[in-house]
Structure formats: structure tokens, C-alpha cells
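Got a structure here, written out as C-alpha cells. Questions coming.
The complex appears here without one of its protein chains, the remainder shown in place.
When the chains are written out, they are named A and B in that same order, and each has its own residue count from 1.
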Amino acid sequence: MSAAPLSPPKQRWSWRSQAFRALVYQVLAVSVIALVVWFLAHNTATNMRQRGIQSGFGFLLGTAGFDIGESLFAFDSGESYLRAYLVGVTNTLRVAVLGIVLTTLLGTLLGVGRFARNALVRGLCRVYVELFRNIPLLLQLLMWYLLFTELLPDAASAWIIGPMFLSKGGLNFPIPVWAAGHVWAAWGLLLGLVCAWFLRRRARQRFEASGQPHSMVWLPMAGVLTCTLLGWLLGGAPTAMDMPMKGEFAIENGGALTPEFLALLVGLTLYTAAFVAEVVRGGIQSVSLGQAEAASALGLSPVQSMRLVVLPQALRVIIPPMTNQYLNLTKNSSLAVAIGYPDVVSIANTAINQTGRAVECIALIMVVYLSTSLITSLFMNWYNARVAIQER
Amino acid sequence: MSTFTAIAPRPAPNATTGPLAWCKANLFHDWKTTLGTVLIGVVLLSLLPRLFAWTLTDAVWNGGYEACHAGNGACWAVVREKFRFILMGRYPHEEHWRALVCTLMLLALIVASCTRACWRPWLAGLWVGVLVAYLALMRGGFAGLRYVETDLWSGLPLTILLASLSMAMAFPIAVGIALGRRSGMPAIRSLCTVYVELIRGVPLISVLFMASFMFPLLMPQGFNIDVLIRVLAGITLFAAAYMAEVIRGGLQAIPKGQVEAAATLGLSYWQTQRMIVLPQALAMVVPGIMNNFISTFKDTSLVAIVSLYELTGAMGMAMNSDANWRPFRIEGYLFIALIYFVFCFSMSRYSQWIEAQVNKSRQR
Partner (left out) sequence: MSQPIIEFAKVNKWYGNSFHVLRDIDLQVRAGERIVVCGPSGSGKSTLIRCINRLEEHQQGRLTVDGVEITDDLKAIDDVRKKVGMVFQQFNLFPHLTVLENLTLSPMWVGKLPKKEAEERAMEQLQRVRIAEQAYKYPLQLSGGQQQRVAIARALCLTPKIMLFDEPTSALDPEMIKEVLDVMIEMAEQGITMVCVTHEMGFAKAVADRVIFMDEGQIVEQNNPHDFFNHPQNERSRDFLSKILGH
């Protein structure tokens, strides 16, 4: 005879029950926080009323009333605050994206250089990392800004590097005059990338079928270049370039990068590269020596061993802290306010000084940065889950 | 079966160690390495003598700014002239001895905290005592000492004060948040997670802006707080979030068996944390906390943007105010870069040493 299953004993609501205590603590914590938040919000509302400051985000549609030193698209003081913010965001992205690309290249070279045969190369990489890591970024930015604005010559006696001019006014370089041919070239590039993907796939299939190695890197790259060139030719082969020329007071025409942008880019890149180098070094070191030994005992060449065994494992260790460094670079670009580059923090600062709406402006800054962090975290989690080494 | 005779060890025929062998292996191993050595050697030999000349031999060590204008090399005379202003900022000239005493006291405390022998419960009390003494002495206003308002505290003492005080205050907050993130109670866990992710997602500048612009709005009317305290609060909250993550890593590394054993002995949650988990976890994450300290030390340079003149800000003020010495700002920058480098480099070397010690003691 089997007894009917007993139901679990009823929850006793007393101080001795773990669940009850947990509930009490949590209710307490949440209510304290809620109280504090209400208190602060109440104060803010009172203070803003007293100062005659409106709250709300409506001010964004009002006229900005200030000029911005540089931007990707046209802006003058008659535009709205919202547009000013957009200029700030694009300026931040501009320096962040370029900085991330450059710092990855430089940092990887430095990180790999720590394992070079040549002791001088190893030593120089080590010196670079220690030097740039231990001096505050703000100080480095100020020094670079000083270099770019004081030690460079005037526009009248600018340094000439090929077709480019480097002077106190920044870097002026030739840019192509936008024509239909460039659109064709862009389509050619896209087509080339698709072709490259197919070429790689075919090379891999043929390798697996026959065992003979086929080019998986050079041929697809050649494919991309040919397609781009074809597109450019088909579009009429436009070669007109907007060349910078020495005007009366400044360099005219051509594309320009201001000294503020250059100082910020150079400072951020060199500083973050030191940290990226350490991340890369840690990743390569994390792959145990036995893996490389087993690979060479199997007859793989050093290049094959690096590509098939060491690098895939090292990348899993490198990517998470690397994305952290990318985020740091993006956040550090906020130091632009110290050297006068109009990034989003700089523009928010101006807006606060003009409108007094500290809460809204700071909230906008935080939204920009938080969304960047969130997107990167999501990517990080997806990547980690995808390449996780399967364990028991 | 031949008889066995033992062979005594002989020294190696070609030296594989020693300076000559090292050079051969590391600088001239094959044609690629040799080429690299030659190229780098050429570049260094052409740059280094000129750098040496500018920094040392051609440099102007004393005299006025005319001597510097006339000279070719670095103008270290500007440092001689202005170093008190750069180091102490706007602190009154006659009271510099107080700032010096306070800074030395705090530095001694930090160095003491780094030695293993001092990792005892009374260290916390010592920190509180020294910090109170520091604040009292800097502020003055008693026993015949002149009162110096916090607006005038600047330069290197301010840098060290901001870094140490914010780390000291962030520490208990960080421990609490780390424990909260690992707690079983969902509300507490979410609150702590939101705090950490929020702070880590935004730059320090925005936190400083919040502290300096938003604070007056958040407080009731007439409730004014020193800029120094506001900024300190901002840096503390910022450092606490990062430190919480470091401590959480240490907590995660403690095997579950430790907590289970403590439970079978009848210890409560807080007793377990205090006596078993935290001592082990904190000892493990000392290198991480040192890294935090180094970052905070570098981050204090940002307070110049909210009008507090620590070392970087004081230097800017010193150099920009005097038109005669303005062309020699780079020497001033290099001077404080050296100071930062010395501090940060020694701290990072120390943290590497600690890490090596911890790893050694873990290997059996």
C-alpha cells in the first residue's frame, strides 16, 4: 500500500524562517533606495523651480546659440541643441572608431614584439608599455596638444609630407572629389568581398578533397582589389583630387584634421596601445607550451602551429579584455573637453553652462556611453558563448 | 656486460650563458635578428645623443628666463623656479611645511599597508587615525595654526589625498557591493549589479560633472558642500564599482567547501564572511586592488576639469600664469610626468611582486 504523496509543509512566517528574513531585508533595501530617490528628485524639482529653470527635454529643440569647432556635417549657431548633440556624438564616434583600429594594430605589434627573438625589440616594447601605462592620460593629451599647437610650424612654413601639409592648423591632405566613379568603386568593393568569400569557400573545399593546399588569403584579397578597380574604371576612372594649397593665412582646400582631433587621436591610441599590448601578451602566454610542442611533434610548421593551434586558443583569452580596452578608449575620449575637441561631453558642458539643465544634459551623456557599453557587453556574451571550449 | 664507471659533470664546451653567448642568441641569432639589431641600433644611435644633449648637457639648470631663451637645451630652471608652486599649488607659502608633513605621513601609511607584517585589524584604525590627523593639520584653525580652506588645497598633497581617501572609503563600500552581488536575495543582487554596471559604463568625467553640477540641485536649499567633498564622493563611488568587481573575483575563487565547512561548524553568514571567506579572498586580490589604486591615482588628474587644482592642474596654473616662462611648459609637463611615473611604476612593480609571492605560496 502506498501512501498519498504529502504536500510540503506550509510556509511559516516567523523571524526564524530564512525566506521571511530575506524578504524583509529586500523590502527594507528597496524602500530605503526609493525614499532616497524620492528625496533627491523632490529637492531637484524645488531647486530648479526656484532658479526658474524648466525641466524636461524640450530645450533640445531650442536654438543652440554656439558654434562648434569641427563636425562631420554642417552646423551653425542657429541650429537646435539636438543637432549639436548629434554633432557631438559623431565626433566622439569618429575619434573612437579610428582610435580603436589604430590601437589594435599598434598594440598587437607591441604585444607580439615581447616574444621576438631580438632582445632590442623585446626591450623597446617593454619600455613603451611601462612608459605609456604609468603616466595619466590627461597629461599625455595635454603634452600632445602642446606639441601639435606650439611646436609645429605656422601654416606659412608648414611641413610638406608628399601631398600633405602638417602645421599648427592641423593635417591637410588631398581627398578625392566625390564623383559617380566612387560609387561604382564602392559597389565593386562589395562585390569583391562576396567573391572573396566564395573563393575562400572553394579553396577550402578543394583542400579538403585533395589535400593540396590552395591559397585562402592572397587569391581572395586579389579578388577584392580587382573588383574594386573594375568598378572604379567602369565609373569613368575619376582621378580629380581636392589638393590642399597654401593660401594667405592658412592651408586651403583638401581634407583637414584639426590639431585637437590629432592630439586626441594620437594620445588615445598610444596610451591604449600599451594596455592592448599587455592583453595580447597575456593571451599568447596563456596557451601552454605543451600545445606548441605537441603541434611541432606532429610536424606542423611554426606558421601552421600558430595559425591552427596557438592563435585560436589565444584569441579566446584575448577578446574579452580587448573589448574592455575598446570601451575604455571610447570612455577616455571624453577627456576631449580638456583640449577643446567638441565631443559629446564637451558639447554637453557648453549646454549645461548655457541652460543650467544639468540633470538632462548629464543624463544624455550617460545614455550615449551606457548604450555603447551595453552593445559591447551583448556582443561579448554572444562571442564567449560561441567559442567556449566545451568542458564536462 | 661492461662495468659501469661514473662520469663526473664537466662544464659545457661552448658557453651557452654569459654575456657573449647571450648577445649571440638574442641579437645576432639569424639574418633577420641581425638586420633588426642593426636598424634599431642605427636609429637609437642617431636619436639618443641628441636627446641626451637636450635633456642634460645643453640644459639650463639655473638662471632666469633670459638664460633659458638663450640656451639650446631643456630649461630646467623653470622647474627650480616654480617647483613649489607646481607641487603645492595654491596652498599658502608659509604653511607648506604642514602640507609636506601631512603628505609624508600619508605616504608612510601607504607603504606600511603594503608590508605583510601590518595586515592586522588595527590597520583599519590606523588609517582612520592618520586620515583624521591629515585633514585636521591641513585645515588648521586650532592651536595657532592658520585656517586654510579646502579650495586652496592643491598640488601633490591633493593628488595623494584624493587617491588614498577615496580608496579607503571605497573599500568597505566595495566589499558590501561584492557580497551583495553574490547574495541569494534577488532584489539586493539586482541593485548591486545595476550600480556596478551603471558606473562602469560611463566615463569618470560624467561622474565628476554629476558631483559638481548636479549636487547643488540634489541637495535642499542652503545645504552647501565643499567642492572637495563633492569630488571626493564622486571618485569614491567610481572607485568602489571597479573595486567591487575585483573583490567579487576573489570571492568566486574561494571553493564552496569552505563555506560548507563553516556552516557545519555553526557559524552564521556574517561570521563566515568575516572570519573565513573575506580574509582569504582579500589576500588573493591584493594585486587587483593595487591596480585599482594606480588607476585612481592617475584618474585624480581629471579633477582639474572641475576646478580642483591637484598636481596636473597646479602645473597648468603655474605655467600659464607667468608669460615669461610660458614657452617652457614642456619642461614642466615632463617634470610632473616623471613624478607620476615614479609613483605608478613603483606601485605596479610592487603589485607584480605581491602576485609572484601569492603564486609561489599556492604551488605545492
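As a convention for this text, contacts are C-beta pairs under 8 Å (C-beta built on N, C-alpha and C of every residue); 3 or more make two chains touch, one makes a residue touch a chain.
Here the structure is a predicted model, which means the values were calculated and not measured.
Engineer: Considering the whole complex, which of A:108, A:149, A:296 or A:354 touches the chain not shown?
Structural biologist: A:296
Engineer: Footprint of the hidden chain on chain A, which residues?
Structural biologist: 207-213, 288, 290-291, 293-301, 304, 308-309, 312-313, 316, 387, 389-392
Engineer: So which bits of chain B touch the chain we can't see?
Structural biologist: Residue positions of chain B that touch the missing chain: 1, 4, 6-7, 9-18.
Here is the rule we go by: only the chains that are shown with their structure count from here on.
Engineer: Let me have the rounded angstrom distance from the C-alpha centre of chain A over to the C-alpha centre of chain B, please.
Structural biologist: About 25 Å, centre to centre.
Engineer: Tell me, which parts of chain B touch chain A in their complex?
Structural biologist: Residues 22, 26-27, 29-30, 32-33, 36-37, 40-41, 184-188, 191, 197-198, 200-206, 209-210, 213-214, 216-221, 294, 298-299, 301-302, 304-305, 312, 316, 327, 329-330, 333, 336-337, 340-341, 344-345, 348 of chain B touch chain A in their complex.
Engineer: Can you name the residues of chain A that touch chain B in the complex?
Structural biologist: For chain A paired with chain B, touching residues are 22, 25-27, 29-30, 33, 40, 43-44, 46-48, 50, 116-122, 124, 130-131, 133-139, 142-143, 146-147, 150, 331-332, 334-335, 337-338, 345, 348-349, 352, 358-359, 362, 365-366, 369-370, 372-374.
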